[in-house]
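As structure tokens, the structure follows; a few thoughts come after it.
Missing here is one protein chain; the remaining ones are kept as they sit in the complex.
Order of writing sets the labels: A, B and C. Residues in every chain begin at 1.
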Amino acid sequence: MGSIRKIAVFTSGGDAPGMNAAVRAVVRTAIFNDLQVAGIYRGFEGLIEGDIEPLSARSVNHILQRGGTILKSARSKDFKTKAGRAKAFEKLKSNGIDALVGIGGDGTFAGAHVFNKEFDFPFIGIPGTIDNDLVGTDFTIGFDTALNTVIDAVDKIRDTAASHNRLFFVEVMGRDAGFIAAHAGVASGALAVLIPERNMSIADLVERLSEARRHNKTSSIVIVAEGGKSGNATEIATKVNELAPYYETKVTILGHIQRGGSPSCFDRNLASRLGVASVEKLIQGERDCMVGMINQKVVSTPFAEAISDKLTIDPELLRIADILSI
Amino acid sequence: MGSIRKIAVFTSGGDAPGMNAAVRAVVRTAIFNDLQVAGIYRGFEGLIEGDIEPLSARSVNHILQRGGTILKSARSKDFKTKAGRAKAFEKLKSNGIDALVGIGGDGTFAGAHVFNKEFDFPFIGIPGTIDNDLVGTDFTIGFDTALNTVIDAVDKIRDTAASHNRLFFVEVMGRDAGFIAAHAGVASGALAVLIPERNMSIADLVERLSEARRHNKTSSIVIVAEGGKSGNATEIATKVNELAPYYETKVTILGHIQRGGSPSCFDRNLASRLGVASVEKLIQGERDCMVGMINQKVVSTPFAEAISDKLTIDPELLRIADILSI
Amino acid sequence: MGSIRKIAVFTSGGDAPGMNAAVRAVVRTAIFNDLQVAGIYRGFEGLIEGDIEPLSARSVNHILQRGGTILKSARSKDFKTKAGRAKAFEKLKSNGIDALVGIGGDGTFAGAHVFNKEFDFPFIGIPGTIDNDLVGTDFTIGFDTALNTVIDAVDKIRDTAASHNRLFFVEVMGRDAGFIAAHAGVASGALAVLIPERNMSIADLVERLSEARRHNKTSSIVIVAEGGKSGNATEIATKVNELAPYYETKVTILGHIQRGGSPSCFDRNLASRLGVASVEKLIQGERDCMVGMINQKVVSTPFAEAISDKLTIDPELLRIADILSI
Partner (left out) sequence: MGSIRKIAVFTSGGDAPGMNAAVRAVVRTAIFNDLQVAGIYRGFEGLIEGDIEPLSARSVNHILQRGGTILKSARSKDFKTKAGRAKAFEKLKSNGIDALVGIGGDGTFAGAHVFNKEFDFPFIGIPGTIDNDLVGTDFTIGFDTALNTVIDAVDKIRDTAASHNRLFFVEVMGRDAGFIAAHAGVASGALAVLIPERNMSIADLVERLSEARRHNKTSSIVIVAEGGKSGNATEIATKVNELAPYYETKVTILGHIQRGGSPSCFDRNLASRLGVASVEKLIQGERDCMVGMINQKVVSTPFAEAISDKLTIDPELLRIADILSI
């Protein structure tokens, strides 16, 4: 694969803090290795439309610390069709692009995998999503920043919860995964954490609240993952109130603030490492895989594997959450 | 009124960042003037129940920078009855308390005013509410901090809005006043601000969105005050989507994070000044009034006046919001 | 002055958070009023060199929340010479620029005033400096943000001071003015504030420290303005240690973090208002003056006056600092 002369980079799916740091690392590593580099705007959608521009080492000045993605992101219906992917391939050829780096989540990698099978095109993925729901890496880019945003918000909510002896239900993102909820729950001292991966009935929750009351806890926070089986935070709060009317309950849905903000040091370094690795591995001939960090080493995982499995939450985390909420 | 020997301080109504800074200032100014000082927990409710404890200069160490209120807050139904207020008066007498400082909003001051009329008790109020909806002061304690919390959240939302070319509706607090929305709207570069004080029809809003589109704005934020006439943020987003289906709209309700957090420098200094002034004015014989800062000077406003008027939003602010959103 | 068709804007002197918000407001207000607008890079230096570019409403997208200045800043030796100013005037003419808005401090306005006298050129200044040392406005752009940065840093230092029962000397900026030190001192609960405007001898300071010790204060912060008469923070700490060896003293010089960061809501709104006003006043025929906010109204002050006087620190602030540090 010594024949790679020009790499293109894009971001896709939900945006995550640190995507810009990854873009910067891809661009500068390509240039460091005497490759040309281009940016594709709005993911697969922009690729199909040919929304592509050359990037230089200076194009990515001062983006390391910025939230969002300078390359913008979009979900593409066209790329799900064979015709769309054929157009994408044509645009790559006509722009002289020999290899692709895509920063995104499982949807992005599923698309990339199909594309690779059809066109045998050098393509490496970098895991960028706040949800942390990918195998092949211990952490995805954006997860750590989202966690810090969540606990900062819960700290603020605790101020007012403690001032009024209230019960707060705080809904966090994560799609059908409970990583944000579980990690932020421990870190914010939540009384309980409701996640898709573990069932906790409303009755169990009410029992735990009653116990907290007996232990003189004056305020309580319950973290609810958006994809949980017991309903969203508002529904759960209503059900709890019926069984435990002595609480003044409030609901906060943190929403899209979790996707933004300047990336944490952890996310900037993760993104920098994976950005460097993606280009170096393309040069070395790897393709159709995602780069990740496992036990602090860079590893590659075939797309086929990365998109078929689900990462599971460490049961230790849930166990200590229970101990520490007494 | 040289006869004041013991002052009590309490917080009441919705909590606001900076309330602790005001409590600290009241306590230390009292001690500086050789008065005793006590804290009443949970506002009027705790007063009626006699939930009162002595405070020292060291009791208020390290609270200046904390959100919430160490004295906790509550709304009291009992204090709205003559019997409840009579009990409150008794508790003050039995605890040897000669004067009261209450930190809160218009509900607190309305209660205080009735109490003063009935019992002729030295009572001064300090405006502590994030809503900024009181006459007699340019700014209430907590307003500036809430604004910084809001714009920090909107900055994060803008990251993701700009990454996806989306339209976001962000609902902020303020009860029936639009101060938070108007000030945060200008400071966060919102395309439009919907506030109770000014009518903007859905058609006008859609027209403005279309204009922004023509001007190549790639993302847009609309700030919605919770008490607005066009409905809450979710309702407005739905209506806009019907008329302008080409937008991908998202809604975020910021909720109680706006009440928490470490107070800003502005709020700490405002709280410190008003806390000092409240005690000094009690010593000088003032009562039945609220202290506030107007044009950077401390002024007193009779409770009767403070609770009857409504502060109006500076029309200049709305005018420049319109200019700057082009 | 209905003849103004093209305005140029620049930033000059030390940068301050909110300068970008002011630039944005100038640009959009000019366009709103059907004027052309250009940006001059690196202040007077860039003006002399002709480093000038046209700006559009979109050029200033997403800069409202950014620290620093997109127009960069510099100090110019050439502009202090008659020849330099003549070159500057030429560049204005050759670029078709009819009026100037300069964002900076007293040095900038002194230069502008000389230029106005020589060339009778429409020129309005906007006060942008973290030092707050200008008459003609209650607050300068950047001051509020710098204060929040300082108290956030001091809050962190207090964590460690309180953990070790230490005495910390924290040096803050402000050139020969003590505004940052005085405001941040009250807001961070400093034991003492050393500012150029008020003399406090080392002996007095040691006496105050001893008193704090008697009152069982376990940690203490002393805020030192960089321009104070008793020396810088390191020198003062050494002298105090000689007289009071029982303290473990530490010194922190906050330095340039005080100039950066995303501007606060207060600074964004102040910058927005003054940016709008500067253009509107140019259109109305004003010149050779600085716009400022006094008692929440926009006012103009002739440059000659703005640069000759010194704003004084409100003695009330120093008085309450003393009361609250007991």
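By our rule, a contact is a pair of C-beta atoms (placed from the backbone, for glycine too) under 8 Å apart; a residue touches a chain by one contact, two chains touch by 3 or more.
Worth saying up front: this structure is predicted, and the values here are computed from it rather than measured.
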Partner chains on view for the chain not depicted: A, C
Contact partner of the left-out chain, one of A:Ser73, A:Thr160, A:Ser272 or A:Ser300: A:Ser272
Touch with the omitted chain, as defined above, among A:Thr11, A:Thr29 or A:Thr301: A:Thr29
Among A:Leu35, A:Ile48 or A:Leu64, the residue in touch with the chain that has been omitted: A:Leu64
Contacts of subunit C with the absent chain, listed as residue ranges: 11, 14-15, 17, 66-69, 72-74, 149, 153, 155-165, 168, 250-253, 255-257, 259-261
Residues of subunit A (touch criterion as defined above) contacting the omitted chain: 24-25, 28-29, 31-32, 57-58, 61-62, 64-65, 138, 144, 147-148, 150-152, 155, 158, 162, 183-184, 186-189, 215-218, 262, 264-266, 268-269, 272-273, 276, 295-296, 298, 314, 316-317, 320, 323-324, 326
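The working rule: only the chains that are shown with their structure count from here on.
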Same vs different contact residues, subunit A with subunit B, by half of numbers used: same
Length of the line joining the C-alpha centres of subunit A and subunit C, rounded to whole Å: 39
Contacts with two or more other chains, residues of subunit B listed in rising order: 155, 158, 162
